[in-house]
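Note that this complex is displayed minus one protein chain, with the remaining chains in position.
Which chain is which? They are A, B and C, in the order written, and residues in each are numbered from 1.
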Amino acid sequence: MKRGGVAALAVLLTGPAQADERRSGFDYMGPETQLMQTDDMANPGMLAVQAGMRLWQETAGDAERSCESCHGDAEKSMRGVAARYPAYDATAQSAVDVAGRVNLCRTRHQGAEPLPQEDADLLALVSLIGLQSRGLPVMPDPDPQMSQWRSRGADLFDRRMGQLNLSCAQCHDDNAGGHLGSAPIPQAHPTGYPIYRLEWQEMGSLQRRLRGCLSGVRSDPWPYGSDAYVAIEAYLMQRAAGMPMETPAVRP
Amino acid sequence: MWAGLVLASALTAGGALAQGLPEPLPALPGDPVRGRAIVEDRQTGLCLLCHSGPFPDVPFQGDLGPDLTGVGARLDPAELRLRMVDSRAINGDTIMPPYFSRDGLNRVGDRWTGETILDAQQIEDVIAFLATLTQEESE
Amino acid sequence: MTDALVNIPETATPGEIIEIKLLISHPMETGFRPRSDGSLVPRDIITSVRCLYGGETVLEVDLNPAISANPFLVFHLRADRSDEIALEWTDWGGVVHREARQITVA
Partner (left out) sequence: MTLTRRAAIAIGLGAPLVLLTRPALASPETMNAAIAEFTDGRSVQEGRITLDIPVLVENGNSVPMTVEVDSPMTPEDHVTEIAVFNERNPLPDVVRFRPSPALGLARFQTRIRLGDTQKITAIARLSDGTLWSAAMTVIVTAPACIES
């Protein structure tokens, strides 16, 4: 898609009113943490990218194929891909995020077992793929099937949950910019995943981050890989349409 | 259960919302010293994650809810109690968690199923403490 | 296999003070972190980092559990000759990992 198309899609999906007020979580960080993200030699996420590059070239599964066997050079073939996800997979009749896509490739084309969610190798591959969209605008999948996923995600985002009875929206929409203790509440734009979170001291997915909030309000997180997460991911990426991708981002 | 009944009566009293729960919860009279400890503890009361107040020893207080400075002068114990038990009675969209209600909750984690955030005694202790915060400005 | 990012300039002018950066993929498990059953996760840290310039040790660093996961180190070196610059780090099991680069000084 050409640049004009990107801008048009962004306006279509987000509406013009939000456009100026959206801020990445990056903007809420202190200068030291920002520098940790922007200096590739200081960003631990680049270690995951390096591991991902190695894994990209390694064969896996019965088919003895690597990612590279089919996709070639990741820097070319994966450019802009992560900015479109979650995307609709017609065969699975489901929206899948990038990690889900990697695992579909493994089972369909490599004859390999899917990697567990939050597996370091899976995060490494997703980080490598995500890096190929860094600086490109989020450009949600235009497949009409995605709208029901996004509306389910919106519903979940607005739903109060847990013993503390809070919805995602109550913090990240209504109180973004406020402080929970010392921590500024960001607007929940998932432009940098997988992220290196200082709290985790390792890479993690948006699903892991969502689970953190669910635990925080004293709810039971859905199991990893649940449709509920993919729906919220799809909704959040639509809200972030047009914002630049940052993978691998660093967050406190 | 008990809280739900009390809340229901508060909600229906006199057409307009009753603004308070005058009857103490079934507990010993509130102890402001214990109440302060609950308010200041980030894992028990959680209060100062969202509220600020006259607590010089607690770093990094939140700013999502009203400042608790002088809250004891602005609200009487009945009003404090209703806001603690279930602030949804005042504002259906509140971000104040329902500290003594299990009504209408969704997907509560197993660890907390059937539990309220604080128990009756803790609520009364917190109310007794908040009632002492009558100074309007913090020093 | 340990991932590490090593940044050593390929060229320098004589006497130039160059910047060297090292980022090592490692959890730096402190040995103080409890599991859910109360037992402690055993310590597993990088214990030391060494820089050698043409085989001569120019820097030794002792690391402790207070160093963050994925240890990051930035230091400087006066480049006065074309030679090999090597970084070696030793893990908890005593295994030495090594990354070396050639610098051309002219």
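Definition applied: contacts are C-beta pairs under 8 Å (C-beta built on N, C-alpha and C of every residue); 3 or more make two chains touch, one makes a residue touch a chain.
Quick caveat, the model's predicted, so the values are computed rather than measured.
Q: Touched by the hidden chain, which of the shown chains?
A: Taken over the complete structure, the missing chain's partners among displayed chains are A, B, C.
Q: Going by the touch rule given at the top, which residues of chain B touch the chain that is not shown?
A: Here the touching residues of chain B are 42-43, 46, 49, 59-60, 62, 109, 111.
Q: Applying the definition given at the start, please give the residues of chain A touching the unseen chain.
A: 29-30, 32-33, 36, 118, 120, 163-164, 180-183, 198-202, 208, 211-213, 215-218, 221, 252
Q: Where does chain C touch the missing chain, residue by residue?
A: 17, 27, 30, 32-36, 40-41, 53, 56-69, 71-78
Please note the rule applied: only the chains that are shown with their structure count from here on.
Q: Connecting every touching chain pair, does the picture come out as line, ring, star, complete or other?
A: Here the contact pattern is a line, an open path with two ends.
Q: Just curious, how far off is chain C from chain B if you go by their C-alpha centres, in Å?
A: 52
Q: Could you state the distance in Å from the CA-based centre of chain A to that of chain B?
A: Computed from C-alpha means, the inter-chain centre distance equals 37 Å.
Q: Could you tell me which residues belong to chain A and also touch two or more other chains?
A: none
Q: Could you say which residues in chain C touch two or more other chains, in rising order?
A: Residue numbers touching two or more other chains: none in chain C.
Q: Provide the residue numbers of chain B that touch chain A in the complex, in ascending order.
A: That would be residues 42, 46, 48-50, 59-64, 93, 95, 97-98, 104-112, 115, 117 of chain B.
Q: Which residues of chain A touch chain C in the complex?
A: Against chain C, the touching part of chain A is residues 40-42, 44, 46-47, 50-51, 54, 201-202.
Q: Okay, in this complex, where on chain A does chain B touch?
A: Per the touch definition, chain A meets chain B at residues 159-166, 170-171, 174-175, 178-182, 185, 214-215, 218-220.
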